[in-house]
Structure formats: structure tokens, C-alpha cells
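A single protein chain has been omitted; all remaining protein chains appear in their positions.
== chain A ==
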């Protein structure tokens, strides 16, 4: 009983702001002073490091020069965008980004789901724990380590993969220097790094399935595969849809670290993506206006995709907001 009264008194305490009497307004102001002091540095952080760069996007419409600065530079309208979309190297950059991200997304999507379902069927706890410990590990390694290992493993002279290949077929293959095999290695290394950890979300979702469903199916003579098909997969369908939607926002995003650490000049035609383009042409080539236009294009497309996918998600009652 006492708990309820206190809770009610707190509720009124917390709703003080909504009442209009002068004394309660004063009390709310007093409560807010320490909070406002705390929040000031945070507000400064967001203004300086998040919103000021957004304002800086205006240089996408300017001929930026270092001497004239962001605000002094000449307006050029859409010239940067015109230049960008007429430049074959920029177009191929966008195409590469789409190819790599869509391939990574769709090829790697089923792996965490399968991993979670397999792990869920394991009876021996020590085995499950061991496998989980091993497959989560790559998530914590930086791309420098992962790519370093990939380069070492696939090295044509000293890599173990080519060493085995030579024993079997008598010839070695330059995996990282041919476009097709480079893309394969790129996608596979992404799966290797992220599939284990991504399975956690599906594992959590699997625990919500009612075990009695399996018992009933078993009584009816359903085998393991049928149980997975008719109970497990429908049971985690909401999570699968949600993850698919969340992924859509990243269509124009290929992480800088992964591409940068894996790419080499032999495969430049397929490995140059938006993030590495902005680094090379923008920061190293000082083409600030042009690459900001590219960045703005990327941000706007990503934003539209997130909003769109959320609208679709709402249709399935799974919207994020």
C-alpha cells in the first residue's frame, strides 16, 4: 500500500511541470538547474561535432578553397554534382559501392540465422559455449588484423592456402589480385568477422519460442527439419524482417576500414568505394567541394532509405519509430 502512495506522490512530483501554478513552476526550474548545467557540455559536443559539419555541407554547392574558407567560397550551384555524375570514375565508385554492399548484405544475411538455429539445437552445453566463444571472437578484431590475416593466408609465395593448392594442383592462384576472387574474399571475410556476433540477436529471439510447440510437432511425427521449417523459422520471422530492414539503410555504405585494408592496385577497378574515394580524392587530393557533394549524395540516399524502410516496417507493425 505504502509503495503505491509513494509512487503516486512521485508521479505528481514528476508531472509538476505540466501544472501551471507559479510555485510548482519555480520548483521545476530549481530541479532543472543541475540538469541544464550537466547537459551544456553535451549540447556543445553535438553542436560542434555533429551539427556544424552538417552546416559545412554547403560546400557541396561551392567552389571551396582553403583561403576563402567555408563561408567565403564562391557559390557554384549544382556544378559539383554535375561534375560528379559526369565523371566515369565517380560513377564506377558508386556502382562498386552498390555491388559490394548488396552482395555482402544478401550473401551474408542467412549465415547468422543458420548459426543461431544450429546452436539452438545443441544439447551439450560445453560444446555450445565453446563454439559461441570461438565464433564471437572475430567481431572484436579490427579490420587491420582480419585483413592482415587474410593477406597472410592468401599470399602467393608464403600463404598456407596457396601452399596447399600447389600441393594439390601444382599451381598457385593470386586470389587477392583477380577481381572475381577479390570480391569473394571480401564478402567471405565480412561473413567471417560478423556472422557469429550477429547470431546473438537471433539466439535471443529463439528463446521466446514456446517449447510446447516442438513437443506437439514431435507427437505429430515431425522430424527435426520440419520442426525448424514450421516452428523455428516462423518464430523468429519478426526478428528476420527487422534485421533486413535495418540493413537497408546501409546500402550505400561499405565500411572504410574493410575496403581500405583489403584493397590493392590490381583490383582498384572494383574496390574503389565511396568512403575510400572521399579519402583519396577529397582528403589527399584536396577536392573538398566535389567529394562533399558525393558525401551529401550518400547521406541523403541513406536517410531516405531508412525513412522508407521504416514506413514499410510500420505496415508490418515493426516500425522503429
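We adopt the following convention: contacts are C-beta pairs under 8 Å (C-beta built on N, C-alpha and C of every residue); 3 or more make two chains touch, one makes a residue touch a chain; residues count from 1.
What we mean here is this: contacts and distances are computed from a predicted model.
K.L.:
Looking at UniProt, which of "DNA repair exonuclease", "Oligopeptide transport system ATP-binding protein", "ABC transporter permease" or "Aspartyl/glutamyl-tRNA(Asn/Gln) amidotransferase subunit B" names the chain we cannot see?
P.N.:
UniProt lists the chain that is not shown as "ABC transporter permease".
K.L.:
For the full complex, which residue in A:81, A:109 or A:256 touches the chain that was left out?
P.N.:
Only one of A:81, A:109 or A:256 touches the chain omitted from view, namely A:256.
K.L.:
What chain A residues would touch the chain not displayed?
P.N.:
With respect to the unshown chain, the touching residues of chain A are 3, 6-7, 9-10, 13-17, 28, 31-32, 34-36, 38-39, 41-43, 45-46, 48-57, 59, 70, 115, 118-119, 121-123, 127, 130-131, 133-145, 147-149, 151-153, 155, 157-160, 162-163, 192, 196-197, 200-201, 204-205, 223-225, 239, 242, 246, 256-257, 260-261, 275, 278-279, 282-283, 288, 291-292, 295-296, 298-299, 302-303, 306-307, 320.
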